[in-house]
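Quick one: the structure is below, questions incoming.
For this view, one protein chain was removed and the others were kept in their places.
After this line comes subunit A, so read on.
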Amino acid sequence: MWDVEIRGMASAHAIIAASIFMATVMPAVLVEKFSVYGTHLIWLYSVAGSVAVVNIAVFWLLGISPPTKKNTLSYKLSKLIRSCVYLLLSCLFFHTVIVLYGAPLLESALETFSLAVLLSTFTTLRCLCVLGPNVQAWIRVFSRDGAMSVWDTSLQITTGCSIVGAWLGAFPIPLDWDRPWQVWPVSCSLGATVGFLTGLLAAPLWIRWHRKQLTYKLK
C-alpha cells in the first residue's frame, strides 16, 4: 500500500513538474520575444496558471480531496466559493508579508502581487486541494505530528520548500552585479519555483526514506 501511494505521488509530482517545464517552453512558441527575464510576468502567469490547472486536475482525478459529508450541489458550490475567497485572501496575505519584508509599497505593486499569486498557487492552492477550505486543518497539518497521510507530508515539504525558496531568492537583490535576474521580483519568483520543484522531488524521496518512522493516525 505504501509503495503504491508513494509511486502515485511521484508520478503526480512528475506531471506537475512537467507542467512547469511546459509553461516555460510553450509561451516561447506563442509569444514573440519571450524570455523568462524580459517578459517575466507572462512567464509567471503561465507557470501559475498551468500549476493551478494541473494541480486541481491531478488531485481531482486521484480523489484525495477531503471526504464530504453532504453531496448536494449547493454545498459543493459554497465550498468552491469559499475556496476562491481563501485563495484571494492568501494572495493578499502574501502580498502584505512581501511588502513588510521590504518590497516597495506603491511602485511595482503589480509585480509584487504577481509574486503573491505565484506563491499562493504553490502553497495555498495545494492546501485547498488536499485539505479543502478548512483553516483548522491547515494549522494542524503544519505541526510536527499533524500529518495524517502521505499527501499531508508532501504538502508540508513542498510548501516549506517554496517559501524558503522565495525567501532565499531575495538574497541576491541588493548585490551590485547588475544582472537581469536581480530585478524585482525575478529572483524571488525563480527561487519560489526552484524551491517548489525541489519540494516536488524531495517529498516522495523523503517519505520513502522515512517510511518506517511515519505512522499516520487514521481519521
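What we mean here is this: contacts are C-beta pairs under 8 Å (C-beta built on N, C-alpha and C of every residue); 3 or more make two chains touch, one makes a residue touch a chain; residues count from 1.
Keep in mind that, in the parts below, contacts and distances are computed from a predicted model.
Novice: One chain is missing here; what is its name in UniProt, given the choices "NADPH:adrenodoxin oxidoreductase", "Protein farnesyltransferase subunit beta", "GPI ethanolamine phosphate transferase 3, catalytic subunit" or "KLTH0H05038p"?
Specialist: "GPI ethanolamine phosphate transferase 3, catalytic subunit"
Novice: Of the residues A:Val31, A:Leu175 or A:Leu205, which one touches the chain left out of the display?
Specialist: That would be A:Leu175, which touches the missing chain.
Novice: Just the residue numbers, please: which parts of subunit A touch the chain that's not shown?
Specialist: 100-102, 139, 142-146, 167, 170, 174-176
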